[in-house]
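Coming up: chain A.
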Amino acid sequence: MRWDVFFGSFPTLLSALPVTLELAVISITLGFLLAVLLAAARLSGLRALAALAYAYVYVIRGTPLLAQVFFVYYGLGQLDAMRNSILWPVFREAYACALIALSLNTAAYGSEIIRGGLLSVPRGQIEAAKAFGLSPTQRFRHVVFPQALRAMLPAYGNELILMLKGTSLASTITIIELTGQARILASETYAPIEVFLAAGAIYLGLNVVLSFGVRLLEGRVQRSGGFAMEG
Partner candidate 1 sequence: MNPLHLLAFGPTGWGDELAYGAAMTLVIAALGFAGGLVLGLPIAAARLSSNVVLRAISGVYVTVVRGVPELLVIYLLFFGGGQFYRYVADALGYSGAVAADAFSAGVLAVILICAAYSAEVFRGAFQAIPKGQIEAANAFGMTRSTLFCRIKLPQMLRYALPSIANVWQLVLKDTALVSVTGLVELMRTIDVAAGSTRSPFLFYMTAILIFLAFTAVSNKAFEGAERHFSRSVIGGYGK
Partner candidate 2 sequence: MNKTELPASQPGLAVPTIESRDLRKSFGAVEVLKGVSFKAYEHQVISIIGASGSGKSTFLRCLNFLEAPSSGEIDFKGRSLEIGGGRAPTRIEIEGLRRRTGMVFQQFNLWSHWTVLENIIKVPIHVHGVPRQQAVQRAMDLLAKVGLREKVNAYPASLSGGQQQRVAIARALAVEPELLLFDEPTSALDPELVGEVLAVIRALAKEGRTMLVVTHEMSFAREVSDKVVFFHDGRIEEEGPPAEVLRQPRSPRLGAFLKSVR
């Protein structure tokens, strides 16, 4: 182990960190919005809509993220329909494709977590809220949402970590984020062990901070009984 190489590689690796963080933040945000829609579709009571959402979730969860990234970047780019469409300027870019694949992926997992959280609220409690004359909006705001949030926060925190790790796959389609940068540096320095360990340390640090943040949030939600009850 050459410690000088290990420590020396941090500046170069960290220069690629913004790309990793940007990929993570954008795809997590887009993915969450889509996840809410998917969860709503599955709980909508409309058979066809629910089945469609289910199929989407099944396909995404049943296949590797790498296959999804390649499919979006290489596969869709082959289609004439895509090349002639107004979307082509977007799908031509590796960066946009990575974002799309990551968002589509986390949306499927996220929708399951949201759905599970909503379903975890005991029916009897919702019934009781009805009996006391709460409107559907009030029922959601005061009874369902705070409890669902509490139930799904740990799992969603886990999903955030998986997503942060998932951004490393962007390196397979030419994007130089943290892992991509590590590969370049490893071949330049002929010191793969040192460089990859340094990159691993950065990911680990990020994830430790992330899970600490989620735990803090959990504590807040636990005490306040949900954001909705505050103020």
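Note that a residue touches a chain if its C-beta (ideal position, glycine included) is under 8 Å from a C-beta of that chain, and two chains touch if they have at least 3 such contacts; residues count from 1.
A quick word on the picks: all candidates are chains of the complex that A comes from, given by their letters.
Predicted model, so just to flag it, every value in this text is computed and none were measured.
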From 1 or 2, the one in contact with chain A within this complex: 1
Contact set on chain A toward candidate 1 in their complex: 58-59, 61-68, 70-71, 74-79, 161, 165-169, 171-172, 179, 182-183, 186, 190-193, 196-197, 199-200, 203-204, 207-208
